[in-house]
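One structure follows; several queries about it will come next.
All protein chains but one are shown in place.
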Amino acid sequence: MHQGSQNEAEDGELDLGLARLDLGRGSRTGVPEAVLAEGKSDDELAVILDALVQRGQPFLATRFGEDRASRLLGGRPGLVFERRARVVHSAELPLIRNLAQVPIIVSAGTSDRGVAEEAYWTFRVSGIEAGVVADVGVAGLHRLERRIHELRRAAVILVVAGMEGALASVLAGLVPCPLIAVPTSVGYGASFGGVAALLGMLNSCAPGVTVCNIDNGFGAAAAAIKMLNMTSLSEKP
Amino acid sequence: MHQGSQNEAEDGELDLGLARLDLGRGSRTGVPEAVLAEGKSDDELAVILDALVQRGQPFLATRFGEDRASRLLGGRPGLVFERRARVVHSAELPLIRNLAQVPIIVSAGTSDRGVAEEAYWTFRVSGIEAGVVADVGVAGLHRLERRIHELRRAAVILVVAGMEGALASVLAGLVPCPLIAVPTSVGYGASFGGVAALLGMLNSCAPGVTVCNIDNGFGAAAAAIKMLNMTSLSEKP
Amino acid sequence: MHQGSQNEAEDGELDLGLARLDLGRGSRTGVPEAVLAEGKSDDELAVILDALVQRGQPFLATRFGEDRASRLLGGRPGLVFERRARVVHSAELPLIRNLAQVPIIVSAGTSDRGVAEEAYWTFRVSGIEAGVVADVGVAGLHRLERRIHELRRAAVILVVAGMEGALASVLAGLVPCPLIAVPTSVGYGASFGGVAALLGMLNSCAPGVTVCNIDNGFGAAAAAIKMLNMTSLSEKP
Amino acid sequence: MHQGSQNEAEDGELDLGLARLDLGRGSRTGVPEAVLAEGKSDDELAVILDALVQRGQPFLATRFGEDRASRLLGGRPGLVFERRARVVHSAELPLIRNLAQVPIIVSAGTSDRGVAEEAYWTFRVSGIEAGVVADVGVAGLHRLERRIHELRRAAVILVVAGMEGALASVLAGLVPCPLIAVPTSVGYGASFGGVAALLGMLNSCAPGVTVCNIDNGFGAAAAAIKMLNMTSLSEKP
Amino acid sequence: MHQGSQNEAEDGELDLGLARLDLGRGSRTGVPEAVLAEGKSDDELAVILDALVQRGQPFLATRFGEDRASRLLGGRPGLVFERRARVVHSAELPLIRNLAQVPIIVSAGTSDRGVAEEAYWTFRVSGIEAGVVADVGVAGLHRLERRIHELRRAAVILVVAGMEGALASVLAGLVPCPLIAVPTSVGYGASFGGVAALLGMLNSCAPGVTVCNIDNGFGAAAAAIKMLNMTSLSEKP
Amino acid sequence: MHQGSQNEAEDGELDLGLARLDLGRGSRTGVPEAVLAEGKSDDELAVILDALVQRGQPFLATRFGEDRASRLLGGRPGLVFERRARVVHSAELPLIRNLAQVPIIVSAGTSDRGVAEEAYWTFRVSGIEAGVVADVGVAGLHRLERRIHELRRAAVILVVAGMEGALASVLAGLVPCPLIAVPTSVGYGASFGGVAALLGMLNSCAPGVTVCNIDNGFGAAAAAIKMLNMTSLSEKP
Amino acid sequence: MHQGSQNEAEDGELDLGLARLDLGRGSRTGVPEAVLAEGKSDDELAVILDALVQRGQPFLATRFGEDRASRLLGGRPGLVFERRARVVHSAELPLIRNLAQVPIIVSAGTSDRGVAEEAYWTFRVSGIEAGVVADVGVAGLHRLERRIHELRRAAVILVVAGMEGALASVLAGLVPCPLIAVPTSVGYGASFGGVAALLGMLNSCAPGVTVCNIDNGFGAAAAAIKMLNMTSLSEKP
Partner (left out) sequence: MHQGSQNEAEDGELDLGLARLDLGRGSRTGVPEAVLAEGKSDDELAVILDALVQRGQPFLATRFGEDRASRLLGGRPGLVFERRARVVHSAELPLIRNLAQVPIIVSAGTSDRGVAEEAYWTFRVSGIEAGVVADVGVAGLHRLERRIHELRRAAVILVVAGMEGALASVLAGLVPCPLIAVPTSVGYGASFGGVAALLGMLNSCAPGVTVCNIDNGFGAAAAAIKMLNMTSLSEKP
């Protein structure tokens, strides 16, 4: 199977032989540049990451295992690995946006924090500093209530929760901003790798919750960034 | 297929030909006498109900459709039909127990009330008047909070909820008494006839929740009655 | 089972005996007043609808069958039934918002239009006139391309599609605004009542798609309305 | 992502930076203090366990792998590892309750004993010595019958069984006390990791069985402890 | 679509135009002649039944609805309808076999009797009078024990049970003969139309149980008849 | 958790402390003595195997991994390990039965042979030499046809097949003897670990097929042995 | 929701207000013009069918219920209803193609014929007369063998089968032409509405089988027609 040489088309497509990147997606759809590491070989990833570093724009690689990081990041100073989030990002991440209201990432249990941090770094790659409220599972509702004042001022909320994922429903009944639910695979037995939380969130009795794939912190943040990009939403004069 | 004649064995088995009743189960296990109407023909049910009325003890028939009730209850004054609960019970239901703390049935939405009432009548057939707290779904948490003082004094709580069933997790983090969760088939789409609520409840992040089959208000009340029957649980002197 | 008399608490809870309404939810969370008709009896619905009409605010009842409409709407001039959308709404629906960019509801096939119209009326009850782009399934991509200029200017897009639901992925790669995917139960065999579309949308290769429950046009519109309510998202000066 | 310093709120919340503990849950809901080890990193667990040891109250960490135990327990004399149960508990576990009737943990096969022992240690952490009846699967009913006299005197019974989980139904028809069924993942093929046992127990033909998540020995014991805490259930004079 | 005329091939194939029958199957495989009524139109069934009556051998049509019976059986004296079993059989069913040990059909609940009777008539069409033991569900084990002496002498046992299907495991541990388990769709909620019983039976902890499709009383009896046809199994001299 | 000392009850129950054996099962139900190795620790298995060797009767341990065999079998001359079948059996396996017609194990592909051999050794432990017909998958029907004469003389046939499991249906239409289908987990993708074969076999269009759990060669042979034990099936004189 | 007036774009899109047709699809992709009736209202269908009749090209409407046909076809002589196939087609269906080798539709049981006929009419609308081989299920292999000579000369074969769908595997091992498998929903219990046949066909041990959605006779024929359209496949000189 022959492979094309590296050249970049005017619509942003970059052919690296082992892979082909769609570098125009960011400008077309408003989401940050990102690579899903899982399912790619070390060789493929190395080629992709080197090309992205060379390009000089912030980017993210998700679902990046610790072993792989130790194999690939030595001698690549342009890359930084975040262990809990399992992401690699470009070393330079300027905070280019100063929002009046920030997105807030809310997570239910300690084990959900990894997915929450994947979302956090997705915001950071887009130049946004998101708020973080961790360990406010519904089994101890007072924890959530203590933070509710802060949460009511959020621009958009990401709810990251495994097990039954009830936090999404509870929070959606309390805040006016959009709420994106991220089910996680935290749990065991009949959680079926996140299916229980996913179904719970899809069936939320509080209207207006939308849902991402299981463990998809990146996708949830990307959706939130699209909302934050809605700059001309104000009413017509 | 020949059928035996009607006679009652000493261990409480009663052979009605079309069906055979286990009348000793109540004394053996402490649950009320009950018949599942669904899956039985009108003929079978009529024979069973007549035998139970004749016996003179309180009993319950569950999942009893309205059409069937209009066919079978005419001319049977010993039977009463409860439409919302879809149960038939014996006309005489003495309140024989006066509990210091009562069981309370909590339901999330209006559509969950039918299952809650099946539980209610199961308690009544056992001589117990249960408390009822309806329409306290987690999308409006203040509704639940307004009743929380009352709920904290319950002997045992039944949580009846469809959709994502989050009410079980929320309540289990707030009360000290045992909590039995009853998922209902209320919902649509990815609720899959109650599976979403069932999984949510099985994966409750609040420990100590136990779960019944979908829509099984009777079973949940039966379990609660077994708990209320624990009469000698007090510590040894 | 005794039932409370009708009285409204200061937090907006209204007890109607057969049901209890959470009338404060709109102001708390920004979504329109809505009732899920499915799973409620005619009696319960009638009591609820009469109370809502009396209150004089716009509202919606969803999943309202045609038979039920013919039973309940005679003699209730304050209510209007929309057959394709299977909703009942209050007769008065003022257009109170004049947006610079409107939400657009995109549907894939003719059979998906009912769900799209449920979303349409949810916007209308909130005082918003949404755009509608119908029958642009991906099997004829030119249909979508003809409308893409219009779609790129949307404030937010709802994609309503059954079968494989591919429209969400295709569109998400073409537009910068947030995109809410609504899987429908249109299809047969291995569509499993909308599961194929639901999974397809959750796994969209285009980042930033969020998903609602199957056939949940109301919920998608409610989420979009929450986004449109984000009034102070502009950057800090 | 910055992390808060360690401080304990008056409602029992303790912020450890890497995790936040809800230390008030025990007094609020009556269940023992417990940590789910699975899904947490060694670092997170170490911080949590050290904080719990320092606090001086009995506690439990469940689903604690043998490898992890050998990494973390050296030099921590306040912790004890139970291999079969895969739990770590505080070294001091006073037996503070002397019950007239004890809870009994019944398990079906040798492979189910691990889950049964997780339940056993949950009781111990709460100061209760539970009874244990092992290897009484229904394929050899005489084994169960030999113990039935003992089981009929139990305060509450936990049934731990994998494969088809039939033991729950059989036992529930024989004893008057509440019965909590714990499906285990023991089995292969169409046991689907415990789903067969879970469904079997949810559909028990013997009324009054309630069910926990698969392999959730801790949760079942926590529910039983809540029942044992029902101290004022005696009838009103 | 043209249709062939009626003619019978020497290997027993009979072409009826609307359908083609495999009349040699009985002699080839030892099972009784049977037709699955479900999924066929009235026209197709009428043609098939008339051909079978004309042939003069015993036969069975299963899953035959009551409505259809009233439409098709008038004026066809060669056919008999059994309502509970939902089968139609040829009027003449000689008892041609006189077995030293008979097959016994054991059913758990009253609602399982229909499937049990489908099995019964399958035996009858093969000239065998099967034993019947009904309503011996495991929730009342004493019922089963009372019949155990009789069951231990069976040639082969069919266990017909819905809900959790535990009867198969219990009985398989008590008897030496082969045991064929027939899960039924009796149950609700998480019984999922018989899946719970099916999985329970496939995972029976008692070895040597084999299983049929849900509600397949005919198939179970056919398998048992094949066993009864094993005439030369005796040890070599 | 204290453990009882080793003693054998008169009904064959043997308490080994770490496990309890039901040694009376063989005589009660006619199946060979067997232990499921999976899910037991090395310690537990060692105790059980030593007790069985000491007893001097043939026995089998199934699902016995190669690693475990190398750990446990050294210095235990009474045990033999069969790699492909993943079983351990007692060294002495006398052929005590000389059948006029033998059971035959038919397998579809090379990868199914392991499960077929588990069945083979189960027969051997019971003193029976089964026939073996391997690699006769339906994709090459002539392979099966070449052996059909031999198969038509079998006492009972075990069909072991993965993927779509069609071999069971094809063979069941060709032979008169009972046929037990054993789905295997051979396959990938939508075979779902054997579910495709399991469902295919349960829905066999050829009547009289019964089915075992996925990969359960032992169970299928145990069922066949029960059939071979039907010694008094001959017609009454 | 306003609706556009009827006008046809140059790429074949026709806006009918209630629906929009993609009339260019046939020329673009080579499949016949077809409408899925299910999920559309009578009004929508009537508008679509009238427009198609007026256009004068052959077309098909699938999944067309008998009731609907009696409501809509009166007074529309340009339409013909085929009851078993549940299709409506245009009255004029010229046979425009005279193939050296024809496609053959093979079906397993009588109940599968409806789906087979849907495929038949799809070919007819494309001007092709397909061969038909019905009732050759694998339980009677000789039926299939009698037709195998004819089948080996087919251009392409459609295999229509429910239950376990084994016919696809068997046939695929016997013929050289492409084979398209169509699982049907024929069956009950664990056939799960065609899932068993679908999985069986996807996992066929005979390579080169491709599969359509359950009951999708139309789609299978459309795929076959695409193959027959491969006119320039001959080797280069």
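Here are some notes:
Just so it is clear, A, B, C, D, E, F and G label the chains in written order, and each chain counts residues from 1 on its own.
Everything that follows uses one rule, which is that a contact is a pair of C-beta atoms (placed from the backbone, for glycine too) under 8 Å apart; a residue touches a chain by one contact, two chains touch by 3 or more.
Please read all numbers here as calculations on a predicted model, not as lab measurements.
Note that of G:39, G:114, G:131 or G:173, the residue touching the chain absent from this view is G:173. Which of G:28, G:55 or G:146 touches the hidden chain is settled by the complete complex: it is G:28. Where chain C meets the chain that is not shown, the touching residues are 108-109, 137-141, 163-166, 169-170, 172-174, 187, 189-192, 195-197, 199-207. The missing chain lies against chain F, touching residues 84, 109-111, 117, 120, 132, 134-135, 137, 139-140, 142-143, 146, 162, 186, 188-191. Not every partner is drawn; the one left out touches chain A at residues 1, 9, 11, 13, 18-20, 22, 24-25, 28, 36, 38-41, 44, 63, 183, 185, 193-195, 198, 213-216.
The rule is simple: only the chains that are shown with their structure count from here on.
Averaged C-alpha coordinates give centres for chain B and chain F that are 44 Å from one another.
Per-chain Cα centroids separate chain A from chain C by 26 Å.
Mean C-alpha positions place chain B and chain C at a centre distance of 35 Å. Among the residues of chain A, those in touch with two or more other chains are 109, 139-140, 172-174, 189-191, 202-203, 206-207.
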